[in-house]
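The excerpt is restricted to a subset of chains, each kept in its original location.
Going in written order, the chains are labelled A and B, and every chain counts its residues from 1.
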Amino acid sequence: MQPKVSIIMGSVSDLKVMEKAAKVLDEFEIPFEMNALSAHRTPDEVERFARGAHSRGIRVIIAAAGMAAHLPGVVAAMTPVPVIGVPINASLDGVDALLAIVQMPPGIPVATVGIDGAHNAALLAVQMLSVGDDLLYQRFETFKKNLKLKIVDANKQLSEVKFKFKVN
Amino acid sequence: MQPKVSIIMGSVSDLKVMEKAAKVLDEFEIPFEMNALSAHRTPDEVERFARGAHSRGIRVIIAAAGMAAHLPGVVAAMTPVPVIGVPINASLDGVDALLAIVQMPPGIPVATVGIDGAHNAALLAVQMLSVGDDLLYQRFETFKKNLKLKIVDANKQLSEVKFKFKVN
């Protein structure tokens, strides 16, 4: 089984955020890999990874980083494979990571999701893969329809809250 | 009993903030309803809710949302009923929600209150209802007069604080 999505992160401490991405990919039965890579500590590995990603079958890269978060942009510079950036809240509520990921110069986009947004990063990866995969598109369509179930549950709970002048 | 105010929120986790709004409406004996709705997860329900609100007797809508808080603005786009927006602090101290609610484009105002300001949202709803209801206006007037009691209590407590050169 060859991985189609690669999740990379700078530190094991990012795992508690990024495992949400892994769960989503598992649910959609999309083969993936997880690696620790650092734009600053292992620039050579980053380059080798980025240069070889496409030929190894990787079609989407999810890159998580905190603080002066360079990993997503550096990888995006080295491969035509689309890169999804996840700003990790490691300082300043994650604002430094968000700006360091999203404000890329013309020519090298990074598809940025919200701070600690690993769950959404994986869904976006699924959406990208479904551009050329109608079956996956249909499965994602079904997933979206099920999103409302969370709201149905919420309404059940709200209906049990009692106030004198609450009507429903 | 037909509800006059509708409190909507995206998630049950917002309830711990929004129940302060319910308490205020209860205190003013204004019939209300509470529903979970999500601009993103249940767009159809949101539309049905917004389109039908006025004919069901709803005169003010209180909409709470966090992060990229779209619910208040989306509902305001679909009904002439005034919408009060409550930014929920779910990330970035609530600054993202505040900006996503208050900075509406010309044509679609949302009456925004402070971050996690559910209590004030309900009072504002009472004020809006009292525009066409003199009796309610008088009750709100009385409520305002009683606000000073909290300060009277505070002064009692401060008077018990002892310092050598404190005179009162």
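We take it that a contact is a pair of C-beta atoms (placed from the backbone, for glycine too) under 8 Å apart; a residue touches a chain by one contact, two chains touch by 3 or more.
No experiment lies behind these values; they were computed from the predicted model shown.
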item: Oligomeric state of the whole complex, in copies, if 2 are shown; value: 8
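As a convention for this text, only the chains that are shown with their structure count from here on.
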item: Fitted rotation between subunit A and its twin subunit B in degrees, CA, nearest 5; value: 90
item: Length of the line joining the C-alpha centres of subunit A and subunit B, rounded to whole Å; value: 34
item: Subunit B partner contacts - residues on subunit A that touch it in the complex; value: 93-95, 114-115, 147-148, 150-151, 153-155, 157-158, 161, 163-168
item: For the subunit B and subunit A complex, residues of the former touching the latter; value: 1-3, 10-12, 15, 19, 22-23, 25-26, 29-38, 40-42, 45, 67-68, 91-93
